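One protein chain omitted, others in place.
So, subunit A:
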Amino acid sequence: MNLPVIIKFVIDLLAVLLLALGIKGLSKVKSARDANRLAAFAMSLSVVGLLSYYLGTSGIAIQSWIWIIIGSILGSLFGAILAKKVPMTSMPETVALFNGCGGMSSLLVALGVAIFPISNSVENLDFFKSLINEVSISVSIFVGAITFTGSIVAMAKLQGWLSTPVWTQSKVRHFVNIVFAVASLIAFFDLINGNTSSIWLLVIVSSLLGIGVTLPIGGADMPVVISLLNSYSGIAAAAAGFVVDSQLLIVAGAMVGAAGLILTQVMCKGMNRSLVSVLFGGSLSAQSTASSGSGEYTNITSCSVEECALTLEAANKVIIVPGYGLAVAQAQHTLREVTKKLEQNGIEVVYAIHPVAGRMPGHMNVLLAEADVPYEQLKEMDVVNPDFPATDVVLVLGANDVVNPQAKNDSSSPLYGMPVLDVQEARTVFVIKRGMSAGYSGIKNDLFDLPNTSMVFGDAKKVLNDLIGELKDLGVGEK
């Protein structure tokens, strides 16, 4: 072993260790930020390791340097700009876009190696080795292409650029996807057999498969899909690691792949959905309209913002339940102004965060943190649920299914078993909502019919702004 090999070995080992510590640290609030930086450092370290290895052994041609610099500068620049500019509410689609590009990168590496075999790596291989080479190239292309097109479709749907086409809600889509899957399989084996031209078939059909699988999935299930695709991009990276013979790539890819799977499962649990139904069930509203949930509302009480303000003024303890609607209306800052006023009046304010509140698990915490809500005021569901009976007012803002008592009481409901916030236990519940439309599950919310629930109709941001005005008139928060 010569020096460059030893140096690279040590650096790789260190990088893997730091990456593992980084992922570990990211799962705790206290250490998360440092852990993220640690992981970023480990990544740069791995680049230094790789470059120093080639400098010490074969050397790097000037021409290579030029292309390295062009690629790095453009990629980093666009990445950094997007990361700085993007609003916090668009986080899910941003992660999807980044993820898709990671998949694209693995796809391109495999394509490059397949079309122009790297010298000293393919021609001199025995049969077994070249078989492994072909398999890893095919896997890398297959997974990379699915990750790319799937992520792009996910992003476009979250951005509202793409809606769900009607035909994708029918059974036809399964047939179409099976055709794509079988075609990819054929191309896969053809490629391994040595027929290099089928590589393009593999690229095309696996890309189509990525689109076909993601397109029918409803917007609210998208975070689960993004998490799953994130796991795929790890697998694609690991496959690319086999292609270029790099242990570091395999370890890091495998870690991300496995961690992504776990995260996907955690998310599914929070939404009371199985992964299978997310992937193959289509959008939830399509199947559940026929079932028990589509009853009529009989006992809706609607009230004005003024009444709402009066009740809030008299309260001692208020719990806010923010949801998807708040994120869409981008009303987190306005909400913060309302709660500031209440706090100045000596009213205890707490935010009840359902595990899947917002557009992605944990997204609501990010949004509220952005609006300067103190971290201690954010309470997780299990912590806050016993508090509802002692609460005067609950404000439900753009949340629906996560406060549906059906999930506890009605075993025939599709929501049954989903963990929910027991807001109906509170003395008064105000639901701020645009209209009577159902949540993403398409199921009637029994909460709205309860006598202690009042509806305040309107856009979350507008209602909150009006509320600030009313509270001002009442002299709340002005001493």
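Observations
The rule is short, and it goes like this: a residue touches a chain if its C-beta (ideal position, glycine included) is under 8 Å from a C-beta of that chain, and two chains touch if they have at least 3 such contacts; residues count from 1.
Everything that follows uses one rule, which is that contacts and distances are computed from a predicted model.
Taking the options "Leucine-responsive transcriptional regulator", "proton-translocating NAD(P)(+) transhydrogenase", "ABC transporter domain-containing protein" or "Xylose transport system permease protein XylH" in turn, only "proton-translocating NAD(P)(+) transhydrogenase" matches the UniProt protein name of the chain that is not displayed.
From the options A:A183, A:L263 or A:L474, the residue with contact to the unseen chain in the full assembly is A:L263.
From the options A:L3, A:A32 or A:V172, the residue with contact to the unseen chain in the full assembly is A:A32.
From the options A:S227, A:T334, A:N404 or A:S454, the residue with contact to the unseen chain in the full assembly is A:S227. Although one chain is not shown, part of subunit A still touches it, namely residues 19-20, 22-24, 26-29, 32-33, 35-37, 39-40, 43, 46-47, 50-51, 54, 58, 60-61, 63-64, 67-68, 70-72, 74-76, 78-80, 82-84, 86, 88, 91-92, 94-95, 98-99, 101-102, 104-106, 108-109, 111-113, 115-116, 118-119, 121, 128-129, 132, 226-227, 230, 233-234, 236-238, 240-263, 266-267, 270, 353, 355-356, 360-363, 365-366, 369-370, 372-376, 378, 380.
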